[in-house]
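One protein chain omitted, others in place.
Up next is chain A:
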């Protein structure tokens, strides 16, 4: 982490956001240690560690609109990897 900061700033003038390094590092240290001790984020990965046999996935896509200019580098609310976040249930 320190190496990255040094590398990132080994140019001209260092940007002021460097001052955030202290608080950010403190919070990150706290949470990673806390997680290592308490493991509050762990659970059984049943999506992977269960015997699952799936048929081929079916699906379609249909273009609905075009975004011609945005500063967002990705879609809002991407939950495609967050398999356990439940969304509206269709009946």
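One rule holds for everything that comes next: a residue touches a chain if its C-beta (ideal position, glycine included) is under 8 Å from a C-beta of that chain, and two chains touch if they have at least 3 such contacts; residues count from 1.
The rule we apply is simple: contacts and distances are computed from a predicted model.
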item	value
Undisplayed chain, where the name is taken from the UniProt record, one of "Menaquinol oxidoreductase complex Cbc7, cytochrome b subunit, putative", "ABC transporter permease", "VWA-like domain-containing protein" or "TFIIB-type zinc ribbon-containing protein"	"TFIIB-type zinc ribbon-containing protein"
Missing-partner contacts on chain A, residue numbers	1-2, 5-6, 9, 12-14, 16, 18-19, 21-27, 29-30, 33-34, 36-40, 42-44, 46-81, 83-84, 86-91
